[in-house]
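The complex appears here minus one protein chain, its other protein chains still in place.
Chain lettering (A and B) follows the sequence in which the chains are written, and residue indices restart at 1 in each chain.
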Amino acid sequence: MSTHVLPTDLRAWVLGEADGIVSLSVEQHVMHCSDCQRAVADTMAAPPAPGAAPTTPAAAAPDLTLVWQAVRESLEVPRVSLLERLLSRLGLPPADAMLVAAAPALRGSWLCAVALAVSFAVGGAVSARTGSSGLFLVLAPLVPVVGVAAAFGPEAGPALEQESSAPYPLARLILLRTAAVLLAALPVVVVGQLAFPQHVAWSWLLPALGFTATVLGLSPWFGPWRPALFVSVLWVVATGAAARVATVTAVLAPRFLVLYTVLLLAGPVVLVLRARRLGTIGRISS
Amino acid sequence: MTPSAVPTDQSLLETLAAGDLGALRQLYDRHAPWLSVRLLRRCNDREVVSDVLQDTFVAVWQSAERYRGSGEVGAWMWGIAIRRLVSRLRSRRDVVLLRDPATSLGASAAFEDELLAEVEYGDLGHALAELSPELRAVIQATVLDGLTTREAGRLLGIPQNTVKTRVHRAKARLRASLVEGDRP
Partner (left out) sequence: MTTTASLDAVSKHYRSVAALDRVDLALSPGITGLLGPNGAGKTTMLRVMATVLRPDAGSVRLLGRDPTDPEARTEIRRRLGYQPQELGFPRGFSAFAFVNYMAVLKEWTDRDARTAEVRRALELVGLGDVATKRISRLSGGQRRRVALAQALLGTPELLVLDEPTTGLDPEQRASLRGVLADIAASSTMVISTHQTEDVAALCNRVVVLDAGRVHFDGTVPELVSLAAGKVWMAHDPDPSALASWRTASGRHRNVGEHVPTGAKLVEPSLEDAYLLLRGARDEASHDRHTTEVAS
């Protein structure tokens, strides 16, 4: 026996005029009857019957089209992330905030940053006993270098060709992202600094920034990873040689500090100039 | 090419689980109307019902893969919707109990009998009609809508214990009604 509902009952239910028992019956039925579901939809879509009171519940029903648009929007449009909101709060225009937050490398660099912070903490404990902070001096400047390379290396720039043809200045995009990655990476080395003995102090910061700038400056020609590797190797060799000849901190002698400062100033300038002249950055440019 | 059959709810769910927004749209066009009416009968606030409807379909999208095909899609969606409504209700003023027009009992008994014959529950429908509105409301909330006693309490604006006692009483009355009066 198929229990169907009378069309009049269905209509009454939709308009809110049916009593309790009829409603019970209709509701249990409509849940699984596609014909009645369609009838409900039709009744709701139809204009109100002539002479119907303007305050009938059907008029009070939600606007289904509007609700659908809201559903669609909440599924399609990507949510404003926490990072974006933070950056906007810091004064960055919302569009820039979105672009920086979208940097694919940021996720990875956060993970690396945490891992490195942990290893620095452990290393600090170890070196406190042995009294050597040389290893820290060797590693600390390389952290932001690697971070920056990751910020706009090939993994971070798969859409580079498409991005290049857009009016947004690419150099600015890359610098913003680099800054964001540095913000993620620097706390790591700050933690490291705190874990390690004082006498290295913050002097590793200058080489760190100088190398980062060098990577940025050389990237229009070589991409970011080759300069990053080159700089890293050079630094490791230099500190090794310094440790052999005198102490590790010899690499922080005043004349070298000048060199790092020069690199720090020159790097971004070269990057911006070259990028502006060519309008492109990375592997397409040469 | 096979004749274009109207896709079943199940197949629409499968398609939308794969990321097809068009399938969700079809499901929405089918089910949103009756869901909204049914929700409106439990809460007469249009804004709340709109929000609940929106949440329901977003939840459908997100949990489509978890639907194991047990039971009807309509019932599953109602389950999501009513729970969303319950969790959204804060003010008791929003809730309206089942309405019972004055004409439901009495003179139009024959009319009533005719109606009850169509209720899914046959004899049970008749017994339900004899319950008072409060008892019927808890039965609807717990048995028919599938809410827990706590959720039913929130929906109806009564303490959970009251729900329990009323359900107990209602079931006793229904049992008595069915045992004694199965011949009109």
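The rule is simple: a residue touches a chain if its C-beta (ideal position, glycine included) is under 8 Å from a C-beta of that chain, and two chains touch if they have at least 3 such contacts.
Everything numeric in this text was worked out from a predicted model, so none of it was measured.
S.K.: Would you indicate which residue among A:99, A:180 or A:228 is in contact with the undisplayed chain?
M.R.: A:99
S.K.: Tell me which residue among B:22, B:133 or B:159 touches the hidden chain in the full complex.
M.R.: B:22
S.K.: In the complete complex, which positions of chain B touch the hidden chain?
M.R.: 19-23
S.K.: Tell me, which residues in chain A touch the chain that this view leaves out?
M.R.: Interface with the chain not displayed, on the chain A side: 73, 75-78, 93-95, 98-99, 102, 104, 107, 156-169, 173, 276-280, 284.
Convention: only the chains that are shown with their structure count from here on.
S.K.: Which stretch or stretches of chain B touch chain A in the complex?
M.R.: Interface residues on the chain B side: 6, 21, 24-25, 28-34, 36-38, 40-41, 44, 46, 49-50, 53-54, 57-58, 61, 72, 74-75, 78, 98-101, 103-104, 112, 115-116, 118-120, 125, 128-129, 133, 136, 140, 144.
S.K.: Considering the complex alone, what residue numbers of chain A touch chain B?
M.R.: 3-6, 9, 13-14, 16, 19-25, 27-32, 34, 36-38, 40-41, 44, 57, 60-64, 66-68, 70-72, 74-76
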